[in-house]
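Right, I'll just put the structure down here and ask away after.
What you see is the complex with one protein chain gone and the rest in place.
Right after this comes chain A.
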Amino acid sequence: MTAIEIRNLAKAFGPVRAVDDVSFSVAAGTITGYLGPNGAGKTTTLRCLLGLVTADGGTALVDGRPYTALERPLTEVGAVLEATSFHPGRTARDHLRVICTAAGLPASRADEALEQVGLADAARKRVGGFSLGMRQRLALGTATLGHPRVLILDEPANGLDPAGIEWLRGFLRNLAHERGVAVLVSSHVLAEVQQTVDNVVIIARGRLVHQGSLAELTGNGERPVRVHAAEADRLVPALEAKGARVERPGDGVLRVYGVDAEAVGQTVLDERVLVTELVRERSDLQEIFMELTREA
């Protein structure tokens, strides 16, 4: 079942095309990573989806409707946008209670939510004294107040320590895989979400560059063989004769695609070239990510 559906979404701020014809969807019970470097347009997409920013074109629907048409939005969608949206002088409990009142939820939900995110002890403390990690937990508590079926998080790992990130992973996995919640989580660091997400959507300069499973992402990247040799140029004709495609990223360095390491080694032997390094490059997700989102 499609929980989030974004179709041909576009939003410009003056001359900046922050989001440019982006389409993707998120199914119930899955975690989708929304990835891209800073300024790629992730936050803008999420704010359009949540009715905070008016899109110039396209549609962004939650459960088939625009967010602003939801009668009781907090019971359908929870959202954590970039941190610190709390009044520093209000206690954590009061912060949640104010929202419960406006959303028509019982005030008891505030205490339950604080329990769930491990803030029960800090319930009566003013948010001004909270650490970044505690604020992120409180934001998650806010987002889950109404037991929503869809959860949207913008860079939730920012400012969390490794233990906090580990806790967040467990929290999201439990919601998605045990309770069938659709989770869309943005990040500019692939490694942060790599172990958590089922699918990835990658955006760069406002445009979608990849959508699919993590496995597909790895499969997409070919693993070239890198050769360091002073007389590297002498290898090129022989390699190309074997059907290889050769890149020369630097002086004395070759990146060979389309043949395996053994074929490259055989060529080295045949041509009697002294090599200082011959290695199959790792298929590094981060590198693929960088490659995909690199400035054109």
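In this section, a contact is a pair of C-beta atoms (placed from the backbone, for glycine too) under 8 Å apart; a residue touches a chain by one contact, two chains touch by 3 or more; residues count from 1.
Note that contacts and distances are computed from a predicted model.
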Protein name (UniProt record) of the chain left out of view, among "ABC transporter permease", "Glutamine transport ATP-binding protein GlnQ", "ABC transmembrane type-2 domain-containing protein" or "4Fe-4S ferredoxin-type domain-containing protein": "ABC transporter permease"
Residue among A:Ala102, A:Ala215 or A:Leu274 that touches the chain left out of view: A:Ala102
Residue in contact with the excluded chain [from A:Ala28, A:Leu70 or A:Ala120]: A:Leu70
Touch criterion as defined above, residue of A:Ala3, A:Val26 or A:Leu81 at the omitted chain: A:Leu81
Interface with the unshown chain - residue positions in chain A: 43-44, 47, 50-54, 67-68, 70, 73-74, 79, 81, 84-91, 94-95, 97-99, 101-104, 142
